[in-house]
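All protein chains but one are shown at their positions in the complex.
Note that the chains take the letters A, B and C in the order they are written out, and that residue 1 is the start of every chain.
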Amino acid sequence: MSSSFGSIFKISTWGESHGAGVGVVIDGCPSRVPLLAEDIQRELDRRRPGQSDIVTPRTEEDRVEILSGVLEGMTLGTPIALLVRNKDHRSSAYDEMQHTYRPSHADYCYDAKYGIRAWAGGGRASARETIARVAAGAVARAVVKALFPSTDVLAWVQQVRDCVCPTSPAEVQRETVESNIVRTADAAMAEKMVQLIRAARNAGDSLGGVVACTVRNCPVGLGDPVFDKLEATLAHAMMSIPACKGFEVGSGFAAAKLRGSEHNDVFYMEGERVRTRTNRSGGIQGGISNGEDINLRMAFKPTATLMVEQDTVNDEHQEVKLRGKGRHDPCVLPRAVPVVEAMAWIVLCDHVLRQQSVSCLA
Amino acid sequence: MSSSFGSIFKISTWGESHGAGVGVVIDGCPSRVPLLAEDIQRELDRRRPGQSDIVTPRTEEDRVEILSGVLEGMTLGTPIALLVRNKDHRSSAYDEMQHTYRPSHADYCYDAKYGIRAWAGGGRASARETIARVAAGAVARAVVKALFPSTDVLAWVQQVRDCVCPTSPAEVQRETVESNIVRTADAAMAEKMVQLIRAARNAGDSLGGVVACTVRNCPVGLGDPVFDKLEATLAHAMMSIPACKGFEVGSGFAAAKLRGSEHNDVFYMEGERVRTRTNRSGGIQGGISNGEDINLRMAFKPTATLMVEQDTVNDEHQEVKLRGKGRHDPCVLPRAVPVVEAMAWIVLCDHVLRQQSVSCLA
Amino acid sequence: MSSSFGSIFKISTWGESHGAGVGVVIDGCPSRVPLLAEDIQRELDRRRPGQSDIVTPRTEEDRVEILSGVLEGMTLGTPIALLVRNKDHRSSAYDEMQHTYRPSHADYCYDAKYGIRAWAGGGRASARETIARVAAGAVARAVVKALFPSTDVLAWVQQVRDCVCPTSPAEVQRETVESNIVRTADAAMAEKMVQLIRAARNAGDSLGGVVACTVRNCPVGLGDPVFDKLEATLAHAMMSIPACKGFEVGSGFAAAKLRGSEHNDVFYMEGERVRTRTNRSGGIQGGISNGEDINLRMAFKPTATLMVEQDTVNDEHQEVKLRGKGRHDPCVLPRAVPVVEAMAWIVLCDHVLRQQSVSCLA
Partner (left out) sequence: MSSSFGSIFKISTWGESHGAGVGVVIDGCPSRVPLLAEDIQRELDRRRPGQSDIVTPRTEEDRVEILSGVLEGMTLGTPIALLVRNKDHRSSAYDEMQHTYRPSHADYCYDAKYGIRAWAGGGRASARETIARVAAGAVARAVVKALFPSTDVLAWVQQVRDCVCPTSPAEVQRETVESNIVRTADAAMAEKMVQLIRAARNAGDSLGGVVACTVRNCPVGLGDPVFDKLEATLAHAMMSIPACKGFEVGSGFAAAKLRGSEHNDVFYMEGERVRTRTNRSGGIQGGISNGEDINLRMAFKPTATLMVEQDTVNDEHQEVKLRGKGRHDPCVLPRAVPVVEAMAWIVLCDHVLRQQSVSCLA
């Protein structure tokens, strides 16, 4: 329950930060999807710690091993098990946290829920958990691409504190995003964001921001009415990413201020294709994709671990002081980009597969 | 799939706007929960059309019938089937829509997905679908209240266009909310909002807004790590409500602008209880409730049906004009309030029941 | 959980024997399947009480109402809700059972599990529950037939006490089965079985037996390896039918006595089609259909309600005597035949729909 996601393309992730490793089992992947370990590794490398000076210096190679479900570069239709071993886990850095609850971390809640807690490095609440998401996302991408080669998912850092990237979703280019270490869509803004993050890191502080994501050439008809609307399952997926505090699709909160006559997207024909003149719907109407770009925005809070002293309590319910240790991202945004893309691919893949049975007679 | 929700407290809703009725089957409700038809009817009356001049004038009594699962005011542990018959369905008002796609409605997407569509009144995409949510929510509320009597859910209209209710979540009172037809938390603001909505209605236009929701006295430990974080399942639930475009928990998008040192909620002891000084986490940390108020905000777009002429296309892919007919809400917000509360109760109930097995040895 | 079945073609049934009615919601039915109320009613009429003198005389019309999901004889892809009202429920006949546990009935276990029980007529444990199965089965049949018109499911009574129908599965004809009130496949044996059942009824006693079922022209490739093998899901479905005590596929328990050299089904080519010379596998190998007839056998125990006095205990844990009242089948087999067929269709339909995504690239 807690660590499974998807209805047909079903992923089950596992692994504590300072345990043997992290991984995922994917049950429900179609057969005959071309898939290589490199396809997965490439995405893992994008979320890897230590890739620049504005992310955590924990040194992990994060090599993926495909344990099952793939034969000679082709999926078998059987479960795909992926394993990434943990290497650089220095539990000693966490000794103090064995009994002390870090503010705005999951420590207290885990203890309250389970009566036990893998305290070293946050256990399951560590960002290492997202390795399994990124690995599964790479497989989901391979499935969607095999069926719809032109569909693409692109995420970028749209905001860090008060620095806002001015590029519109339709104009964002992957090359630009990957060419700067903060993964924003504008080179000039990238510089400013990097400086902000370095300053926060040097102050032992951290920063929040916004990751935006666009799905291009999404097939029409994905998403189910009522509870599993495409935006609802995307919201579920995105809000499950650690530190995510808000989600918008299309007009988002801006819709609250608009009149219907200002918000509606009128239809027109572009050749044989039904299009909308504007896209405040964000590519989804009635919970179902309409073929326009799906535009999402996710707010991330600043990292909770600070290298400053904070008030807190311990597991004997005494009030104590705590100063953060360990290695942490001063800003999770750059490494959240591949995680956001992975979750989008996973949701799309599940809906693509669900649609196979929904429409088999349509 | 499309119309089922929940993992233990599992609801399956059904019904088209202009069919025989709408309803829900609840599988997984514990036995021996006190439940009367009145408990459900009271909530249905809050979402009923025709309750004031700022909502749709469709006249539906929306009487619920409990078909199964309850004996002499007590749940049996077997499935609870609830039925609400449709009465005032004038399909003739929708004749034009049989072949023409209403802008920003689900019509085109349903046709693309299913190759068929219950065109009268929007079929499954009608707001009548939310009857089943409200009915199921009343049952969920009964379950949670039976186990945790002090837990409560309260929603209100926080914004309509540029009118923003100034009351803080902790100060909102149910009596105030229910004492004005727009269901906002401040009497003076209620007047302004009502005037705005009447003006929009008279212009054949519509308005968006924000519904806020707070959960008070939530038990500690609800929500599962990783994918079914409490905020992720709440986001799923809320974003599945028709017209919902954005979701925030706690600090929400404001978190993007903050430093960690500004955002963290430090712990302290209040007697035997672990508390946080601030509540930017919104009552959830690591996906698990920490006992503080859970604060949510949901953005709703303006109703898509306008009584003005709009450009669109038909199902033969010709560009045509359409003027809205039928009876519609100029602003869905007042009637969305009980729907938001229902979805919150449904999510809480599911997590309360999930927690029974998670913690049976803790 | 308790009353839901299927992974894509998901049914949720509800209803107590002496409540308002029984019904089912089907979520996950594809769109554009031709479906009329008559298709469902025809099957309900086959399981209806009062259809002959060897079944229960309870007089119920069992008229089905399609509440949603169908428009002008075609499924919409949205949930299909089916309702059958209860009419002839004489709870007074059950007064004694309010506090006394009928031997080999579910009364005691329901009380132990739920702490409450719809005692009149067995509540959810009544055979009326199977109405929902038969109704859902008719929809499942329509789906499979729309995709694979030649696939067929045929069940019959193969044994009542020591009367065994000699007809081999491959030779059973539907006309013969439907031409006798016991629904066996041989006219002469039908006479003997009817006499046995009448004698049991007159003695206030009841009889067990075996229902056999064959699936003809099953598409190759249905069923999933490992846990959801076709025979495993069929066993789940069949063993969930009230009174079912045993399940066999192909050689069944006879396999226990055989050598591999006696049991193996060797392959050969019949034109373009891979066939097996024998069919001890029962049409399933490795959990997946191989295109040969799927042959099943289900053992049913004799009805537990007897018109004789029996020892038992009551809900105050006192030892008491009980004599059966109410109206009951002296032998459930004739009416179990359409229930067995329905469950087979439901399982096949689910696997047919699952296969759409499994093989979308194969």
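Following the convention adopted for this analysis, a residue touches a chain if its C-beta (ideal position, glycine included) is under 8 Å from a C-beta of that chain, and two chains touch if they have at least 3 such contacts.
Keep in mind the model is a prediction, meaning the values are calculated, not measured.
Visitor: For a quick check of understanding: of C:Arg32, C:Arg85, C:His105 or C:Lys145, which residue touches the chain that isn't displayed?
Guide: Missing-chain contact among the listed residues: C:His105.
Visitor: Just to verify: which one of C:Phe9, C:Trp119, C:Phe247 or C:Trp345 makes contact with the chain not shown?
Guide: Candidates C:Phe9, C:Trp119, C:Phe247 or C:Trp345; residue touching the omitted chain: C:Phe247.
Visitor: From the list A:Gly69, A:Gly137, A:Gly252 or A:Pro302, which touches the chain that is not on show?
Guide: Checking each option in A:Gly69, A:Gly137, A:Gly252 or A:Pro302, the one touching the absent chain turns out to be A:Gly69.
Visitor: If you put the missing chain back, which residues of chain A would it touch?
Guide: Touching the chain left out of view, chain A contributes residues 1-4, 8, 10, 12-16, 19-23, 25, 27-28, 31-32, 65-69, 71, 74-81, 83, 113-118, 123-124.
Visitor: Tell me where the left-out chain touches chain C, residue by residue.
Guide: Here the touching residues of chain C are 1-5, 7, 13, 101, 103-110, 112-116, 124-125, 129, 159-162, 200, 205-210, 220-229, 231-240, 242, 244-269, 272, 274, 276-277, 280-282, 285-290, 297, 299-306, 308, 310-313, 317-319, 354-355, 358-359, 361-362.
Visitor: Against the chain that's been left off, what residues of chain B make contact? List them.
Guide: Residues 8, 28, 30-33, 77-78, 146-147, 225, 353-354, 356-362 of chain B touch the chain absent from view.
The working rule: only the chains that are shown with their structure count from here on.
Visitor: Work out the mean Cα position per chain and let me know which chain is farthest from chain B.
Guide: C
Visitor: Roughly how far is chain A from chain C, going centre to centre by Cα mean, in whole Å?
Guide: Computed value for the inter-centroid distance: 45 Å.
Visitor: How many Å are there between the centre of chain A and the centre of chain B, using C-alpha atoms for each centre?
Guide: 26
Visitor: Please output the residue numbers of chain B that touch at least 2 other chains, ranges allowed.
Guide: Chain B, residues with two or more chain partners: 1-4, 13, 113-116, 124.
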